[in-house]
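For this depiction, one protein chain was excluded, whereas all remaining protein chains were kept in their positions.
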Amino acid sequence: MSADTAVRLPGMRAKNPVMTASGTFGYGMEFAPYGDLRRLGGIVVKGLSLKPRTGNAMPRIAETPCGMLNAIGLQNCGVEAFLRDKLPRLPFKDTPIIANLYACDADEFAELAGVLAAEEGVAALEVNISCPNVKAGGIAFGQDPAMAGKLTEAVKKRAGNKPVWVKLSPNVTDIVGIARAAVLGGADVLTCINTLTGMAVDIRSRKPRLANVIGGLSGPAIKPVALRCVWQVCQAVSAPVIGVGGVSSAEDVLEFILVGAHAVQIGTANFMRPDMAFRIAERLPQLMDELGIKDLDEYRGTLLAG
Amino acid sequence: MSADTAVRLPGMRAKNPVMTASGTFGYGMEFAPYGDLRRLGGIVVKGLSLKPRTGNAMPRIAETPCGMLNAIGLQNCGVEAFLRDKLPRLPFKDTPIIANLYACDADEFAELAGVLAAEEGVAALEVNISCPNVKAGGIAFGQDPAMAGKLTEAVKKRAGNKPVWVKLSPNVTDIVGIARAAVLGGADVLTCINTLTGMAVDIRSRKPRLANVIGGLSGPAIKPVALRCVWQVCQAVSAPVIGVGGVSSAEDVLEFILVGAHAVQIGTANFMRPDMAFRIAERLPQLMDELGIKDLDEYRGTLLAG
Amino acid sequence: MGISGACRDLTILSVTPAGPVGAQFGCYYLEMDNPGLDPAVAGQFVMVRPAAFGSDPVWPRPFSICRLTPDRLTLFIQACGRGTDILCRLAPGDPVTVWGPLGQGFALEPAVPTVMLAGGVGIAPFMEYAATHPAPGNLSLVFGHRQPLSCYPFAELSQLVRAEAFEEKTPDDLPRFISRLEKTVAEFAGGLILACGPRPLLLTVARLARRYGARAQVSLENRMACGVGGCLGCVEKNALGQYVQTCTEGPVFWVDELSLSEDA
Partner (left out) sequence: MGISGACRDLTILSVTPAGPVGAQFGCYYLEMDNPGLDPAVAGQFVMVRPAAFGSDPVWPRPFSICRLTPDRLTLFIQACGRGTDILCRLAPGDPVTVWGPLGQGFALEPAVPTVMLAGGVGIAPFMEYAATHPAPGNLSLVFGHRQPLSCYPFAELSQLVRAEAFEEKTPDDLPRFISRLEKTVAEFAGGLILACGPRPLLLTVARLARRYGARAQVSLENRMACGVGGCLGCVEKNALGQYVQTCTEGPVFWVDELSLSEDA
């Protein structure tokens, strides 16, 4: 294997660009039976809040063409239990563990950032300003540039030396505007994209397929939208971008890097088979060899467009 | 067959809610070998401009998971040739023929509306304020409520007694805001949705799969987004809504009607098989019988949500 | 790291209709080679994804382990939708990815009189249960079904345990089946009751178990995306009102651990 898959990101080095997306890889250990977690470029854990959250009523998931809808509603054990019970079991010395933050207002976000910033095992803070599945806050932060900027600033102030990643919503007229605001607010990295808002119904029972009615669309179906968002954001800002949305093969990883991403996150594809992220991480250097790509810096953003 | 599939829309009556979407059914006659055009609820023809347009460079289409991207760039024969060569061959006495309008500014839109308003064979004017594939105008009209409202007003003034349909873009933060503006501007019907902006690339040639780089995503992949948009718009405005996006079965038709749509348009699914729209129109009353739905007014918007 | 649960690329050995197959129904046995899955507890399940799924459907499909021997994994599948249709059309040699055994199986109390209440394909895990039970004389089966009895492994099970079938043909049959269930639950109130089948059956069993103070387990068939605890999509409310994953804490639960509701 001659290809070099390493990626430098603010404050961290990843051995490869294959990370897992928040909410699709549990707290990490759930997937340990299916591969060596140390082989991954990074693990973003399920969205954490200050206090435990029960999440939304059932049903919470529905299958759609080449994708799925979810409205989990950020069920999580709370940051305290995470730090006490989950984080110590993760190989944080070998693989960056990224905490995904969810809160209802800027103060809470900042407080949460403060708690996590103190932890050696946390490599970065990914701020979820784009969750479509919760009533309070959630997506609104990610749809208004001013709010997105302020929120990022508040988190950044309390994040100590931890890099702050801001996760953007595609459900906006102008994702570039939000991206710029986040960077101005101090974001070190942008994660693109969270789910698209969508819906599914059952014509027989006449009920929505999600108790929450509206949910987040993810999976291969949304890859074209994710690629477009990453491309647009990479053209506009110089902060590194992590591509998320429908990645399910090593080829997909290179597509995102070709349009400018530094790394990617595997989300829904982890459900297709639990060893998916490991397989993609293993296959990537082979594919790079086949294409004659020596390292990712050389290939990144080299799309022949225009 | 006891079920009644008829739909009343402003200024017209459709024998069923199964229409075809602009740009996916040519000028209509292309599909005549595959079914009786008079069996359709309506035919929306390829987007027309005042002057003929060559459209974008090749490649213009790319396949994506459960969907496709297109950047045709509104290639069309121009309104004059349409009225002279195409319209007279269509069964406009039996099936409403809806003209889809594209122009670069409000004056041009209004002029185009004036030309079409004079034609007996045109049942309604569908204003495309949401095309992502052309440089000038296009999507911008559909992303700003004020512009959408003004444009609708300008078209409505010249539309005579023809109903004006406004076709909305999903690529916005708040589709309801645009919908309200269009209705205030005089829109009689709202068509939801046009394509999502997306992108695809080839990791080997390092080229975008569309010469235009960015294109419009359509097909089953986007159905959850379309349903969500239709649901949101139907909750907010009282104008009838036509659902478009990923419809490929009679079941899908009922899904859109369940969330509040008056009718639907079949787009990408016409490519899956050219008799798709005819088959769906034929299957719909059977399915309604199976579900015990006597007519669509009774079923429309009866989703059991919240 | 044990190999329990690791993800395996297997090969279909055979797909056999279990009985008559119609346009509206059909049950099949799928046999796969077993290259070393961990032994299973009856009631555990596997996640299955044939290569033929491509990117659509996105999710794998969960199936109870119908029989797992050192050289064979057998599933019993009812073709009832897109995914199961594809699975039941596979041919020998076709590749399929499988992970498991997953989740918590049924309690095994060899000396205790035990009744298996099965509805339709809910009979699948009881094949493994009966085949591995050390004292099948203590086992009975009450089986409710809609498709012809020959579509199910009922004859095989009757050879191992006391078995009784109840066909639901008309809506009138339902109350009669429920009173049949009530009789059984009452009879086994001091023993062990295991139920697997459609949610209404499980709700009925839970209600009856409560009424008669019986010890009962139910196997839930909640929608699952990952099967390994990673998505939080399959949850059920436990007795404390918290959502627990059906795929890891279940699919088999004691009825008093849960607060079961209609939706899922």
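Note that the chains are named A, B and C in the order they appear, and that numbering of residues resets to 1 at the start of each chain.
In this text, a residue touches a chain if its C-beta (ideal position, glycine included) is under 8 Å from a C-beta of that chain, and two chains touch if they have at least 3 such contacts.
Note that the structure is a prediction, hence the values are computed from the model and not measured.
For the chain missing from the display, the contacting residue among B:Gly42, B:Pro65, B:Pro170 or B:Pro240 is B:Pro65, taking the whole complex into account. Considering C:Ala91, C:Ala111 or C:Leu240, the position touching the chain not shown turns out to be C:Ala91 (whole complex).
Considering the complete assembly, chain B touches the hidden chain via residues 23-26, 30-34, 46, 54-55, 57-68, 70, 72, 75, 211, 219-220, 248, 268, 270-275.
Looking at chain A, the residues touching the absent chain are 65-66. Seen across the whole complex, the unshown chain contacts chain C at 52, 54-56, 82, 91.
In this section, only the chains that are shown with their structure count from here on.
When you average the Cα atoms of each chain and compare centres, the chain farthest from chain B turns out to be C. Inter-chain spacing, taken between the CA centroids of chain B and chain C, is 46 Å. Our note on geometry: chain A versus chain B, Cα centroid distance of 34 Å, whole angstroms.
Residue positions of chain C touching 2 or more other chains, listed in rising order: 55-56. Residue positions 65-66 of chain B each touch two or more of the other chains.
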